[in-house]
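Working notes, beginning with the structure itself.
With one protein chain held back, the other chains of the complex are shown just where they sit.
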Amino acid sequence: MKKQTVSSTVTIAYIGGGSLNWAARLMGDLAYDRTLPAEVRLYDLDTVAARRNAKIGSLLSEASDAAVTYTVADSLQAALTDADFVVISILPGSLDDMDADIRIPERYGIAQSVGDTVGPGGFVRAMRAIPMLAEIGEEIRAHAPKAYVCNLTNPMSALTGALYAAFPDIRAWGECHEVTKLRHIVAWLANRRVGGIVHSFRDVEVNVLGINHFTFVDKAVVGGVNYLPAYLDFAREKREEGWRAAPIDPANEFQRHFEDHNKVKFDLACRFGIAAAAGDRHLAEFLPQSWYLDRHEAFGFGLTPVDFRRREQAEKRRRAKAMEAGDALPPVVQSEEALVGQFKALAGGPAHVSNVNLPNRGQVEGMPLGVVVETNARFSGLGVQPLFAGRLPAGLEMVVRQHAERQTALVAAVLEKRRNDLLPLFLSDPLVSPIGPDNARDMFGEMVEATGHLLPRALGGKL
Amino acid sequence: MKKQTVSSTVTIAYIGGGSLNWAARLMGDLAYDRTLPAEVRLYDLDTVAARRNAKIGSLLSEASDAAVTYTVADSLQAALTDADFVVISILPGSLDDMDADIRIPERYGIAQSVGDTVGPGGFVRAMRAIPMLAEIGEEIRAHAPKAYVCNLTNPMSALTGALYAAFPDIRAWGECHEVTKLRHIVAWLANRRVGGIVHSFRDVEVNVLGINHFTFVDKAVVGGVNYLPAYLDFAREKREEGWRAAPIDPANEFQRHFEDHNKVKFDLACRFGIAAAAGDRHLAEFLPQSWYLDRHEAFGFGLTPVDFRRREQAEKRRRAKAMEAGDALPPVVQSEEALVGQFKALAGGPAHVSNVNLPNRGQVEGMPLGVVVETNARFSGLGVQPLFAGRLPAGLEMVVRQHAERQTALVAAVLEKRRNDLLPLFLSDPLVSPIGPDNARDMFGEMVEATGHLLPRALGGKL
Amino acid sequence: MKKQTVSSTVTIAYIGGGSLNWAARLMGDLAYDRTLPAEVRLYDLDTVAARRNAKIGSLLSEASDAAVTYTVADSLQAALTDADFVVISILPGSLDDMDADIRIPERYGIAQSVGDTVGPGGFVRAMRAIPMLAEIGEEIRAHAPKAYVCNLTNPMSALTGALYAAFPDIRAWGECHEVTKLRHIVAWLANRRVGGIVHSFRDVEVNVLGINHFTFVDKAVVGGVNYLPAYLDFAREKREEGWRAAPIDPANEFQRHFEDHNKVKFDLACRFGIAAAAGDRHLAEFLPQSWYLDRHEAFGFGLTPVDFRRREQAEKRRRAKAMEAGDALPPVVQSEEALVGQFKALAGGPAHVSNVNLPNRGQVEGMPLGVVVETNARFSGLGVQPLFAGRLPAGLEMVVRQHAERQTALVAAVLEKRRNDLLPLFLSDPLVSPIGPDNARDMFGEMVEATGHLLPRALGGKL
Partner (left out) sequence: MKKQTVSSTVTIAYIGGGSLNWAARLMGDLAYDRTLPAEVRLYDLDTVAARRNAKIGSLLSEASDAAVTYTVADSLQAALTDADFVVISILPGSLDDMDADIRIPERYGIAQSVGDTVGPGGFVRAMRAIPMLAEIGEEIRAHAPKAYVCNLTNPMSALTGALYAAFPDIRAWGECHEVTKLRHIVAWLANRRVGGIVHSFRDVEVNVLGINHFTFVDKAVVGGVNYLPAYLDFAREKREEGWRAAPIDPANEFQRHFEDHNKVKFDLACRFGIAAAAGDRHLAEFLPQSWYLDRHEAFGFGLTPVDFRRREQAEKRRRAKAMEAGDALPPVVQSEEALVGQFKALAGGPAHVSNVNLPNRGQVEGMPLGVVVETNARFSGLGVQPLFAGRLPAGLEMVVRQHAERQTALVAAVLEKRRNDLLPLFLSDPLVSPIGPDNARDMFGEMVEATGHLLPRALGGKL
């Protein structure tokens, strides 16, 4: 069957175009897909990295005969002007900053498995990133107000909220692939039932509701059949021992650090009667430490190894340089990201449904309007339209809502420079709250000091 | 390409199964489609008519080799028990009742082009139908709480609201095809541009927002291109003279009565900068008489001819009897209704998007939560999920909201038997309001008297 | 009993300090009261008038030995800086402008009894006044952000809304005495029952809900007894013939023009089962012309006589000049206004409850949040706090809400300079709607032209 090709060339502005992760994946997917003619403008403060990606991207296009060209933009304005799409994938701080986000709380007895979403690390990371995203939002208002904008930067909820706070008419969504993990398990269950490898995760339609990295699924349909009851049974069966489709390769350091055994997912499913749909490391951070973080080894997941992140980053950079210098390109394969499908749908290709982060307009009942929630949305020529997703169970809703409200209040406090509201909000996080208000105040002071070089003066920083 | 067939047989309970219109269309579409194995249970107070339809339906199935069987249910409970789908298509009163709905207001100087949605006729029709639908809703709660329920009965907004008022967890939607009229025009414009018959109305994706029979479209996309600006240009060009794709056949009495020249549609588009998407006869009734109804001939549309309706009904019944008795069946063609596509999507077939009536959960911004609105919804294994549709222009929103709020208040007043609230609500309709409160009170009294045989005693009737 | 005196001198900035009506009443009430030491700064574009009032005010203070001084402020900023209270009583346009507001609609068949609140006259008056009030609101934000602000200018709802739109934290309320008219009737009924002149209108506590000039009362308590049932009986009894406590003096032109016979009030009470609480001339304008305006003579009230207004204004100015020149002052009597009581309460005197106009924060259930509503509020050292007032009957709520939403939408459209939204909003007014959209468009064009010298260019004016 011939693939449907979008007829006219689209322009994509990539903010953070020197990225070693997301940009690489997008370039690969565009090369794999070959039906979306595009001009990609890479913009990055690190011009060398942007140039390197432009070179690699061009090589990938050539190799797969895709009508995708890559240029480097000199300025944000140059990248944005007349863009059809904008991708935002920046790093709010270096790995040193991330290290501080983890190590300072550690000294106060707070364990973080990721540290970039909620908890003390996520909070302070949001503090430094919100002004950056707000600035990008204002540039988009000025130079590309009709562009579709995909944010890939964490903390996703707060930063998508910052874009909307800066430019309420922005056509932005926050994109994250964590829910894919649950879809893989359901596909495995469906295949087990039919006795063969028939379904991929792409055949699993899930009804998503919650907030980024703390998402839930109350229906998971494969071929008209709802597998949620089967999943809940499976969770009960494997709750104690955990389960993975394939064992962790002990030689693979990445897997050792970042893969899990679904024990947190299964435990949450048993407690709340709904499937949790993100990696265990992410889920654990939204709940008091006594739930999972204190026993992370028993629950089979690790804490963020900034040291490994450093080595991994160096290795990725080394490989990118090698490719730039002429080394063989990796084979072009499709990633699990939805980005290219979303772009094509918006450009007039086949409609596409995936879970994204958007301000709540009612799609999650019981959550306040305006907070950023994650649900399915439909991408089509009509735009990005969230689908009504229903409501979370009562006890869980209380936990989710509290995080969403704190994220929203944090965005407002940062943008309105209400410094005095920050500590009370910080204090109300369930990872922070148990250490008591005095410790929390001291810890907050240290964290703000450590990241001060990226914080505006009005919020206690040095900018 | 092979059609995707839904694997297991679904059960459809059809309330009003003796219907001469909707039932016939559904039976034809099921026969045409051939991919949805179904058992259809027809239930009707008029058992003879239900039996006749069962016979005709069975003949259609046979003729087209569709796996669809028809039975007649003896009771509502028998029809509903274990049904996967419920269709509601009843007549709230006879053509004599409808005649009174039109002729009494006529004597008070109020012209109605349809009389079944808003205005005095729509109001009184709702008064007698709301208790009927509430009763059906309660039966569904008792016997088929998980069934998907499609309401086809007018007044659509009020009656869909009555179902939800009676059973808040009902999986119901209100189905109406009026928006198709606009999609046909846009398809014509798209074809004109490419210079050939390339697009059908099915290729036109529209973003629908409003309330039933007073719906609007702010985006109409064909192949990735938004034709709304082209449509607005066309409306400005043809505003005075009107336009139809094909001329009205003077020999066709139906066309003479019910077809229009899009003059109301074009006029509204010019005034509000958005496309109105229903037949002119429907649109006109939502606005004061001075706008269109007073000059309906100049605007090229007619007032409801109950007399023709009587002859038409008799003719349809005659034909049905003839088919039952062995006359040749009509050729099996696909209608423009979305019903079969919706059922298949819910049963695990390909996802389907169409505009339907649902309680507002936020899909139309600026409209109160809970009032019944019309927007696109996605039908899939995940259920019926409304898509966020945006907001109407300010001046228009005021008109739409007022109707929606009156419909909601009417449903509540009828179900809570608050008789004293009825006249003030009746009075607030823009067709009624100008005749003044005393005339309105007298007219309301006459209408209630005329339809009293179908009204509960607590609301001034004789039941 | 000794009067409680507020100890320290308060500063009152009076914007529109040359006023011949409101300023005179405030000066008289301050002189009568003698317990509120005040410095009153009069500011007016007409400096001569402000100076004249300062002179008269000083004479009144002297005569009654009140510690109130009057000065003339050279600029808005000078008046506002450090003010404790701000009074806003300006004229949005001259009597010529008002004349156009009335006469142009008259030519299109629209009768207006006042023309300054809703209907075409109120709408266009709001269009020119909203930017003025927004400017004052911004000056208050800059120079007196903590001041209590009393707005006396019509259209009250729209203009109080404009103050809040310009400065959301403003401590403003809109003040109007129309409800007093109902309290007088209830006092008369209470006195009739006890057989003596025991109660004044001040003894009647009413629960007010609605919007300015279209307010309603669902409880009217004198000495613990609710007289609403008695009032409704009285309204039914006097509905046809009307009633006044004292006959109209045929020699009194003011009375002939502005007094009514409560026929509209009684008629509304009978229709909706709740007491309408404003002058008949005001109430009539919120409903279609067929209700009362078409038969205003039969209903015993007159249409706005701009000609009389001109003579009355000249006469008031003549008297003011005479007083300035040394003519005898009028005797100092207490007016029926609540202003001084409100100021004293806010300054630490006894708490005070009266009906005022404020953005809805829930005090009127069923009305959207943020629209300006009229209910009781409590004035005390704690500030101005609206009292929860309950909900209007369903049919009436629909009418009230529609006006409130139009006012709110108008304020937003004017301040955001969305010119295209104005005509659709204008069209949706029940006095305008029946003349049809073409007439309405023409009439709107003429009215905007006539008042163009006071309208910003962006809205079709010449400023």
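The first chain written gets the first letter, and so on, giving A, B and C; residue counts start at 1 in each chain.
FYI, contacts are C-beta pairs under 8 Å (C-beta built on N, C-alpha and C of every residue); 3 or more make two chains touch, one makes a residue touch a chain.
A quick note: this is a predicted structure, and the numbers were derived from the prediction, not measured.
Student: What are the shown chains in contact with the chain that isn't displayed?
Tutor: Among the chains that are shown, those touched by the missing chain are A, C.
Student: Touching the absent chain in the whole complex: find that residue among C:Gly224, C:Pro247 or C:Pro331.
Tutor: C:Gly224
Student: Just to verify: which one of A:Gly224, A:Gly370, A:Pro434 or A:Gly461 makes contact with the chain not shown?
Tutor: In the full complex, the listed residue that touches the missing chain is A:Pro434.
Student: Taking the full complex into account, find the residue in A:Val87, A:Ile136, A:Val332 or A:Leu425 that is in contact with the omitted chain.
Tutor: Considering all chains, including the one not shown, the answer is A:Leu425.
Student: Of the residues C:Arg361, C:Lys417, C:Arg441 or C:Arg457, I need the one that contacts the missing chain.
Tutor: Once the missing chain is taken into account, the touching residue is C:Arg361.
Student: For chain C, enumerate the residues touching the unshown chain of the complex.
Tutor: Residue positions of chain C that touch the missing chain: 6-7, 205-207, 219, 221, 223-226, 347-349, 351, 353, 360-363, 365, 369, 376, 378, 380-383, 385-389.
Student: On chain A, where is the contact patch with the chain that was removed from view?
Tutor: Chain A touches the missing chain through residues 267, 271-273, 288-291, 393-396, 398-399, 401-402, 405-406, 409, 412-413, 418, 420-421, 423-428, 430, 433-437.
Note that only the chains that are shown with their structure count from here on.
Student: Are the chains arranged, by touching, as a line, ring, star, complete graph, or other?
Tutor: Line.
Student: Hey, how far is the Cα centre of chain B from the one of chain C, in Å?
Tutor: Taking the average C-alpha coordinate of chain B and of chain C, the gap between them is 46 Å.
Student: Round to the nearest whole Å and give the separation of the Cα centres of chain A and chain B.
Tutor: Once rounded, the distance between the two centres reads 42 Å.
Student: At which residue positions does chain B touch at least two other chains?
Tutor: none
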